[in-house]
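Encoded as structure tokens, here's the structure I'll be asking about.
All protein chains but one are shown at their positions in the complex.
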Amino acid sequence: MSLNPDPGHEQPAQRTLADLQPGETAEVVALHSDGAERRRLMDLGIVPGTRIIAELRSPLRDPVAYRVRGALIALRQSQAVQIEIRSPAPEMLS
Amino acid sequence: MSDPAADLLQTARALRAEVGAGLHDQLAEALYTDAAHLADRAVTRPDERPRFDLDRAIDRLVTSRTWGFPIMILLLTVVFWITIQGANVPSSLLATLLLDKVHPALKDGASALGVPWWLSGVLLDGAYLAGAWVVSVMLPPMAIFFPLFTLLEDFGYLPRVAFNLDRLFSRAGAHGKQALSMTMGFGCNAAGVVATRVIDSPRERLIAILTNNFAVCNGRWPTLIMVSTIFIGSAVPAALAGLVSAAAVVSVAVLGVLLTFAVSWFLSRTMLKGQASVFSLELPPYRPPRIWQTLYTSVIDRTLIVLWRAVTMAVPAGVVIWTISNVHVGGESVAEHLVSLLDGFGWLLGLNGVILLAYIVAIPANEIIIPTILMLTVLTARLSGVGQGAGVMFELESGNAIRDILHAGGWTTLTAINLMLFSLIHNPCSTTILTIYHETRSLKWTAVATALPLLLGFAVTFTLATAARLLGWA
Partner (left out) sequence: MTMTTNTLPGSACATCPMNRHLARLGVSMDSWDYVVALAGNPNTGKSTVFNALTGLRQHTGNWPGKTVARAEGGFEYGEKRYKIVDLPGTYSLLATSADEEIARDFILFGQPDVTVIVVDATRLERNLNLALQVLEITDKAVLALNLMDEARRHRLVVDERRLARDLGVPVVPMSARRGEGVGELLQMVHGVATGEIRPRPHRLASTRDAALDRVLSQLVARVEAAFPGLPNARWVALRLLDDDASIESAIRDGSLGDLSRGLQTAPVAERLALTGVAS
């Protein structure tokens, strides 16, 4: 796996937010968690179609802070793997 | 009779099947679609993105792999260094004024008025002196520490600390927001315990409550600052004294953080088994603090309130101290009896009977530890001019009086180090214990929260004292 995949490049299916490297942008496809956790993520604005940018990695590599609808939100990797993503549609990149 | 509540729940369950599980998703998506649309219409962003995003640059630095942790330690050290340097002179000025000038004047006035010795003793040598000590030991460091801490808080640095430490908390089976209640504990543990409400898992909230005491609260900073200034700062060249004392205080605080991790880890593997639950933390944008407003409110709201609490605790404690030091049973005062009773155990811990008695007297508030120790040492060590039970032998020269008292009380470097450790690791103050009971409504957990750090403190100080003695250091 290359460390810095070209953001426009086609990715294999089932990429999750945990695969996103700082600086990369992605679009949420689905949330695979449920119950309170799913609710909380949705309350924070992480719903299918939301555009997310990975921004900061903490010194110990976990959690990672993501830019979601203008706010910077830290998620543990155990949560990030539950969020399926894909490369953003081209018009979203502009 | 049909129970409408049960009926309601049943109907709900039936209808839920009809609606399907996607309801919440549907609502959440609809809300955000609307929100995005409305915001898009209302907000115009600047055309060109600023080439340099300061917030992002700061974030990269303070959370970076290399610099994240050093910067946390550095900031903490700088805060204490400024506090120690800045508090030194005003503290001794206040002590000179309140203890050297006002106290004798009051005594003279009392004897001129023919006030009986026991009354002027209890009021002036007990209540007044305890209050005066608290003010001179606490006011200057608090008046510097609180504003600095508030500036960091207003700037937005604390959530970054939580972000940096989260991995350690998750390893310990604890909640990431425990870092926030812990930092609140650096102000006041009772506040820190209430702040655990942001944690939504009961198990992890309890862990946060039980370990909050390892965050050194404002009542304990003055003890640490004073002891490290006298016994550690003085061991190095004067130019480095402030920095080295600050480093010693920071080491104790960092040890407290490490203990928080260790005890959380222990709890989540024994009494409070479970997995770390999910967590999300918003890192707010940096906002430049308003310096003057912050200085003003943190001095008025925090410093004076905390000081007032300390004084109201110190005054009755002063009465108690004076009384037990002046009521004699079989030739010795009650305080002396108690001190010699505790001396053996105190010696085992590398402390002494006076310190242990002080920790008993000071259960209501950690703030009064230092005044209590000083007064008890003066009163029981029969220092010069103590006949009527005062601390009036002070030739105050920048804290030297305190050093003289403590040396007269037989203190060594081991005593100082173990006092700093015991100050970190002992039972919470009574206010915090009550708050823990109020938040948990459980006698059992309140008892655990009280006993666990106390026993741990005994164990740590005993081990260190024994090791030091075996190795011939003390």
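We call the chains A and B, going by the order they appear; numbering starts again at 1 in every chain.
Just so it is clear, contacts are C-beta pairs under 8 Å (C-beta built on N, C-alpha and C of every residue); 3 or more make two chains touch, one makes a residue touch a chain.
As the structure is a prediction and not an experimental result, all values here were calculated from the model.
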item: Missing chain: touched chains present in the view; value: A, B
item: Selected from B:I82, B:V254 or B:M271 as touching the chain missing from the view; value: B:M271
item: Absent-chain contact - pick from B:V62, B:A95, B:V194 or B:L406; value: B:V194
item: Contacting the left-out chain in the complete assembly, out of B:D100, B:E153 or B:D343; value: B:E153
item: Of B:H103, B:R205 or B:R309, the residue in touch with the unshown chain; value: B:R205
item: Touch residues of subunit B, complete complex, unshown partner; value: 4-5, 7-9, 11-12, 15-16, 18-19, 21, 23-24, 26-28, 30-32, 34-36, 38-46, 50, 150, 153-156, 158-159, 177, 180, 194-195, 197-200, 202-203, 205-206, 209, 271-273, 281-282, 284-287, 289-290, 293, 297, 300-301, 438-442, 444-445
item: Positions on subunit A where the hidden chain makes contact; value: 36, 39-40, 43-45, 68-71
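Keep this in mind: only the chains that are shown with their structure count from here on.
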item: Chain centre separation (subunit A, subunit B; CA means) in Å; value: 38
item: Of all residues in subunit A, those that touch subunit B in their complex; value: 33, 36-45, 47-50, 55-63, 65, 69, 71-76, 78-79
item: Parts of subunit B lying in touch with subunit A, wherever the complex brings them together; value: 24-25, 28-29, 32, 36, 56, 59-60, 63-65, 68-69, 163-164, 166-168, 170, 176, 200, 276, 278-285
